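Removed from the display is one protein chain of the complex; every other protein chain stays in position.
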Amino acid sequence: MRPSGRELNEMRPVSIETGFTKHAEGSALIKIGDTHVLCTATIEDRVPPFIKGSGLGWVTAEYGMLPRATNTRMRRESTAGKQGGRTVEIQRLIGRSLRAGVDRVALGERQITVDCDVLQADGGTRCASITGGWVALRLAVNKLMKAGDVISDPLVDPVAAISCGIYAGQPVMDLDYPEDSEAGVDGNFIMTGSKQLIEVQMSAEGATFSRDQMNQLMDLAEKGVGELVAAQKAATA
Amino acid sequence: MRPSGRELNEMRPVSIETGFTKHAEGSALIKIGDTHVLCTATIEDRVPPFIKGSGLGWVTAEYGMLPRATNTRMRRESTAGKQGGRTVEIQRLIGRSLRAGVDRVALGERQITVDCDVLQADGGTRCASITGGWVALRLAVNKLMKAGDVISDPLVDPVAAISCGIYAGQPVMDLDYPEDSEAGVDGNFIMTGSKQLIEVQMSAEGATFSRDQMNQLMDLAEKGVGELVAAQKAATA
Amino acid sequence: MRPSGRELNEMRPVSIETGFTKHAEGSALIKIGDTHVLCTATIEDRVPPFIKGSGLGWVTAEYGMLPRATNTRMRRESTAGKQGGRTVEIQRLIGRSLRAGVDRVALGERQITVDCDVLQADGGTRCASITGGWVALRLAVNKLMKAGDVISDPLVDPVAAISCGIYAGQPVMDLDYPEDSEAGVDGNFIMTGSKQLIEVQMSAEGATFSRDQMNQLMDLAEKGVGELVAAQKAATA
Amino acid sequence: MRPSGRELNEMRPVSIETGFTKHAEGSALIKIGDTHVLCTATIEDRVPPFIKGSGLGWVTAEYGMLPRATNTRMRRESTAGKQGGRTVEIQRLIGRSLRAGVDRVALGERQITVDCDVLQADGGTRCASITGGWVALRLAVNKLMKAGDVISDPLVDPVAAISCGIYAGQPVMDLDYPEDSEAGVDGNFIMTGSKQLIEVQMSAEGATFSRDQMNQLMDLAEKGVGELVAAQKAATA
Amino acid sequence: MRPSGRELNEMRPVSIETGFTKHAEGSALIKIGDTHVLCTATIEDRVPPFIKGSGLGWVTAEYGMLPRATNTRMRRESTAGKQGGRTVEIQRLIGRSLRAGVDRVALGERQITVDCDVLQADGGTRCASITGGWVALRLAVNKLMKAGDVISDPLVDPVAAISCGIYAGQPVMDLDYPEDSEAGVDGNFIMTGSKQLIEVQMSAEGATFSRDQMNQLMDLAEKGVGELVAAQKAATA
Partner (left out) sequence: MRPSGRELNEMRPVSIETGFTKHAEGSALIKIGDTHVLCTATIEDRVPPFIKGSGLGWVTAEYGMLPRATNTRMRRESTAGKQGGRTVEIQRLIGRSLRAGVDRVALGERQITVDCDVLQADGGTRCASITGGWVALRLAVNKLMKAGDVISDPLVDPVAAISCGIYAGQPVMDLDYPEDSEAGVDGNFIMTGSKQLIEVQMSAEGATFSRDQMNQLMDLAEKGVGELVAAQKAATA
């Protein structure tokens, strides 16, 4: 039995509120249960030095947590003087995952920065950031297409992410914080709408897992991503 | 005429939503027009070294802005490696202002940290932070009193803040961003519910002002703080 | 009674020694009682990026304290890895105040940096820095005018600053360190020679003050600035 | 055809030289083709604060690259002022992977730090670090057991790592740098000697992969880890 | 011919003003020609961790330059975020040199920090810092002895420093900035009053020198230190 009473393959309630802030070219507040992430997409007419002049676009991401998004207050990273290792790891994952769903030729030589800021955390913030970040990206690209700045849609297949893991010996979908902090194995699965894989990360600390268990988690992940992609489509329709 | 069409002495619409996040002992999302600040109050059973063992409490504040709270994206302070001068100045002001409204003996030897994070900015974020931060502080202290950890109310008189300035040669209340960026004189007025002064800051860049103008701004500020204190009371009733 | 035996409206002895160092385009050692600040002005033929090509000049300031300027040794900010919040706040104030007395069109597209380094501190270092910094600035501008690089004098009205506060329940002028550390209300008043206001900061920590008290401090400040401007004029005659 | 002429499932030559430096409790220079990593294990009689008094041991890792380990010289991280995101990600992975093979009760309350410094890089440095780091760890633990400080062997099953990916449309084992920089999909597989999974990371940048391809990479990885564990055993026999 | 018209073995005018600032236990403003350094000595009842409980004292030094001590303004090290390599090298030299003249048993378990801040630079600032720093140290120790905190004088033999070098092919004493910036060989010689050597540093950039030249510089240095020690004695008599 899961602490929340959910079925093994049941996701928390999902809501996506677009246009949550007014300045960004795209913005969305995604809620996966009690995990709330504000995602904004910013378009800029410049690209990183290493692709300047290539005609290719770039998508990158940054991630942050408000100090009291968590149960006990965390030190603000700006006062610590740097982003922590966990933060850097997460934002590199978000950027890499979103780029996998982008046709950078069609995007043209511009950069879109997706900021994912966790207002409230209850497990699965990196996956919520990818799923919500894609919505912000979608809205920003829509604006480019409407303005005629981009002709062919660079976002052909949506990108979404779900965490699955082994909790109390059972494979479960969409771990919340009480599950996550006890799980023997924790995995993040990033896929496209057509279930192609973008990134798979499975990790056991102080334990191991079998190839069979890995396959059970993959099955759960495919189901979960299907539901998330449906929610993305509904929000951006 | 003001860009927004408001009267010279008219504030923007004010809303205060308490309990916006669940982990903090007190939380409020304050909206002053298009300026939106999420304020949380965290109680900890420790105080800074310089008052350890004194029996006195402490209230401090931190301030941040999401990268795309503004019209163009700002660099994240955690990647810049430090808080900027403006941020430090603002959070010191918030902490000092809130402390002026706290009976530190009644609070007892514990610390309350008020985090003010700007989700969307349109001028007056430091004043909104003080006004909203006081609400979060009020809610956290209510929790302490309800639990019997604090007997006598340490928050005897509310604290609120309003910006007033000289725009297009006229004294105006509650400057929004288009006014703020053009104002010749810009002032922040922090007061108690009974109109006692806590902090007054008036500043002219590339210009000066007379003592008469100073008094006109003081009159506007007293009116504005009255309205904000009423909103605080309604939200925490 | 004040610890120093001064009258309520009596300033400490003021001396301004110009040309204290030889490399800077303008330099002055200002002594307000036991507070000693070395101010230098450096002219450079470049301006910050945001006004490049505008034809406007810029004046900025930096502030520092020698480690043993104070009663107990302070850590050197260069070994701490950054300027503290108080330092940043003060140097922003100095720069803003001096700029308010400068006709940036007349100055032409060049930058003057005023460095204020406290050799010995006894309260009121930020006000001494502004008053002494204006002298260094005056001398540097004189050099530009003598060389014919600037035609019309960009410094039409001098800038000076004084601290006033409520000490032992009484409004007093020019607080020294023993007063400053006990004062209930502390204010900094920056004005021009013609008593126009540039910046007013009044702050109460753990207390409040009335609008009447505010007016009494304003009266003291006007008297004090008058005396400081006279000293500036004598030094640069 | 692979640039090196290797078979799709063929690893580069592996050599492990133990005792390469004299001060560390365990040390090994591992060479996987032209990738050379110096691994040392340091035993300390202290543990991180969060497990103090628990009786449990801790294993952690740090990773670095000499500036000219690579084809073009990289900036030294000590002059950059911090470890880069890639470095932090890698050393967290190494630490997590090694801990999964350690019985922390048997180790007792002490910490072993495994330093992995890349002297020469040609792809696969993180996997070589894990494989070589385990050897250094094994040697350090042997010393503890010989001295009677540890009774029951805390390293029951060896840990090794191999990278596999899709290169030119084909699944290949042990990517060298020319392959790695062109690969569409890149995976790191960390397993125990008995083929239990510790961590699986598969990542596609600007592309996707199918579940079938994932299974082909898993098959290759199982073969590779088997060969690496044999090399570890030979080196520490 | 030297730019200043001095003889090859002639020092610049030396003046040492003690008590230049009032808070420090010892202070002196040393002027060697146009090189002016403010030296203060601070006594603290604590020692670095590595000698805690040993009964031995410690003397350390820090060095800084005001931004406009030099001909063109230098960036403030506090805004650069760290002390530069040259600064660190100099302050380590000052500390080491002064310690060589201190009987650390006689000093007792306390620390004296000597701060050397260059107000105006014209070559030879590190040597002036050592010579002036010793005066500040002497005054602080006098205070300890007068108070009976130290019985036997820990400063048995004074410490002074002089720079000598090869300028225009000739060995010269006490290089000023125009000479220093052109010198082929530059040396710093730190000695006691009885001409025992504490530190010798000779350095040629883009050139070399012979053992004969080295001996000529040594001869000059012995003469110079003699004159400086006389000035120290006169100032502290």
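Labels A, B, C, D and E are assigned to the chains in the order they are written; within every chain, residues are numbered from 1.
The criterion applied here is as follows: a residue touches a chain if its C-beta (ideal position, glycine included) is under 8 Å from a C-beta of that chain, and two chains touch if they have at least 3 such contacts.
Predicted model only: the values in this text are computed from it and were never measured.
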item: Touch partners, limited to displayed chains, of the chain removed from view; value: D, E
item: Residue in contact with the excluded chain [from E:F20, E:Y177 or E:F209]; value: E:F209
item: Touching residue (missing chain; options E:R6, E:R96 or E:R110); value: E:R96
item: Sole contact to the chain not displayed, among D:N9, D:T70 or D:N142; value: D:T70
item: Contact footprint on chain E, counting only the chain that is left out; value: 82, 85, 88-89, 92, 96, 99-100, 102, 104, 192, 196-211, 214, 218
item: Chain D residues that touch the omitted chain in the full complex; value: 21-24, 27, 34, 36, 38, 40, 42, 44, 62, 64, 66-71, 73, 76-83, 87, 113, 115, 117, 119-120
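As a working rule, only the chains that are shown with their structure count from here on.
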item: Least step count from chain B to chain D, where 1 means the two chains touch; value: 2
item: Partner chains that chain C and chain E have in common; value: none
item: Magnitude of the superposing rotation for chain B and chain C (Cα, nearest 5°); value: 180
item: Interface residue overlap between copies chain A and chain D, same or different (over half shared); value: same
item: Distance from chain D to chain A - Cα centre to Cα centre, in angstrom; value: 28
item: Per-residue overlap in chain E, given as positions that touch at least 2 other chains; value: 81
